[in-house]
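I have a structure here, written as structure tokens, and I will follow up with some questions on it.
Only a portion of the chains appears, each positioned as in the full assembly.
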Amino acid sequence: MSTEKLSFASDYLEGAHPRILERLMETNMVKSAGYGLDAFSESAREKIRAICHAPEAEIHFLVGGTQANATVIDAMLASYQGVVAADTGHINSHEAGAIELNGHKVLALPNINGKITAKQIADYTESYRADANHDHVVMPGMVYLSQPTEFGTLYSLSELEAISSVCHESGLKLYVDGARLAYALACPENDVTLSELARLVDAFYIGGTKCGALFGEAVVFPGKETVPHFFSIVKQHGALLAKGRIAGIQFDTLFTDGLYFEIGNQAQKAADRIREALTAYGYELSIHSPTNQIFVRFTDAQAAALEQEVDLSFWEKEEGHVIMRIATSWATRMEDVEALIRVLARHRT
Amino acid sequence: MSTEKLSFASDYLEGAHPRILERLMETNMVKSAGYGLDAFSESAREKIRAICHAPEAEIHFLVGGTQANATVIDAMLASYQGVVAADTGHINSHEAGAIELNGHKVLALPNINGKITAKQIADYTESYRADANHDHVVMPGMVYLSQPTEFGTLYSLSELEAISSVCHESGLKLYVDGARLAYALACPENDVTLSELARLVDAFYIGGTKCGALFGEAVVFPGKETVPHFFSIVKQHGALLAKGRIAGIQFDTLFTDGLYFEIGNQAQKAADRIREALTAYGYELSIHSPTNQIFVRFTDAQAAALEQEVDLSFWEKEEGHVIMRIATSWATRMEDVEALIRVLARHRT
């Protein structure tokens, strides 16, 4: 593997954190009930409830992010309601119409660095209500945020509190997509803890797939009876894992001895080191993204040269330039970080 | 674990076959593309194409059975078409309305030992066409079978050929749910090979979850371009695994050195031994089921007594009796089979 090309293309290039695989091995021959009714899943739930300070939280382990989004959003909205999101939100841009397949419109607001504001939401709902014909218009029923966002940016606690207030005053549900939540939690700039999330939102998911698991997203409803019969809804959406234990064991491991946070920290350390070098070498970051995703504006020539030595992720084409994404993860080795930095040093302008 | 209660409750009580976990360990730190575009998945596809003698087959790895059924059926039907199935078919009885969520009616025919016949299908489509008002009626667009069925019974090659003929003459697609296909393939009574399946049907899936994998079902379209843009359809249904490799590695392992068949054989051997004992002790089988599921009619007293010593699966209540299912799997230990037989010996009437 020493000759493998360097890759910072994404944060889900490898299998799973070794402790997860070890735990799957250890427990492999234990017999258990299916569909998440096993002791491993219940143990994982208890750990998540504890760390969220949400003793009554209802928690379900789903397989993937698009699936979690589509299932939760469909479960929480009335048929005639839509979900407010940043135009760059994953549900609006990269889920192949999964939200619409379930009958709901994504009500896209222009993003600011991947985020939307409490004021945008308040203005939108106010304008909906003021419209004399609003019965002919899709009713906003929920706000969807991602933390960190698709651009690696973060909602601050005060921003989230403001959004939560607007939502609850206006009767909108608030839902947070935490596909990369470990990387938000590990970020020094972050001030939104799991228990703040649980306090402020109606539903969120703790991402496993992009944070060290083979797969899996833990959907958390902090309140009681948020969605009656969510189990059947999950089944109906084809999202119920027969061997639910496989997800349960993974989340139980992620929330044992702080592994989920350790995973975030490793990625953060690698990303910080890369950002430091990028700045030192005069590269231009296209957005202030403090988490494990870094967006760099390269010249076309630089991008072409880099491509020979390292896999990055293409983001956007601009006149004469190209924006590429560098992603780190729990699996990023510091020796590879240093190798990347040497490549970057060689190609600086 | 020696004190663990005996259980023959289902064929997905444990994790995965050890060779799958080993392979996940070995490959864990290899970097690969996501969404099934990795080399492991491609290797698995090649092996499946070879064993099916279907060199142009398009193969997608989905996560679970309900998901595979809902996605494939929705992808292959026009909006105004329904899917013909036995009333006991999984899609009609145990998928919480997943087929209907996607807009399609299940056109249920009365089962005979879990199966439907070519004649039933021909009669149904003929009667649909003869109906002067058939434009107001759901058009049959597909036939859904399961092999083995939910009752552990098998379609013979001649039955499947007859159904295939009827379908293709009538313009219906034919789709086979192979959630437990390993157990059909291993059964001495079976004469439908993978390559016969590939020859006779438009789509089928090779079950992983109930046949030794952590999860995963390999959807096979034997023909070319059966469903344009199936990848996007999978994504839209929330069924696309980000780390597609995890499914790919599992199926690559299942189809290396005949593991999938070995898994079936182990379950078959255990089931045959149990059936032999049941017959010897005078127990009544409620259906002739030659695969890894055995349905036994116990008296209420027997059932109550057995329940203290072994976990079986409740199937149906009858006056004074109860039908229980005994299931074996790749993970069934012969020592547990003998222990079960001792229990059965003790409680015979």
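Per-chain residue numbering starts at 1, and chain names A and B are given in the order in which the chains are listed.
The rule is simple: a residue touches a chain if its C-beta (ideal position, glycine included) is under 8 Å from a C-beta of that chain, and two chains touch if they have at least 3 such contacts.
All values reported here derive from a predicted model rather than from experimental measurement.
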Assuming the complex is a homo-oligomer with 2 chains given explicitly, what is its full copy count?
4
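Everything that follows uses one rule, which is that only the chains that are shown with their structure count from here on.
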With chain centres taken as the means of their Cα atoms, state the distance from chain A to chain B in Å.
34
In their shared complex, at which residues does chain A touch chain B?
1, 4, 7, 10, 12-16, 18, 21, 24-25, 27-32, 34, 63-71, 95-98, 101, 209-210, 214-215, 232, 235-243, 245-246, 331
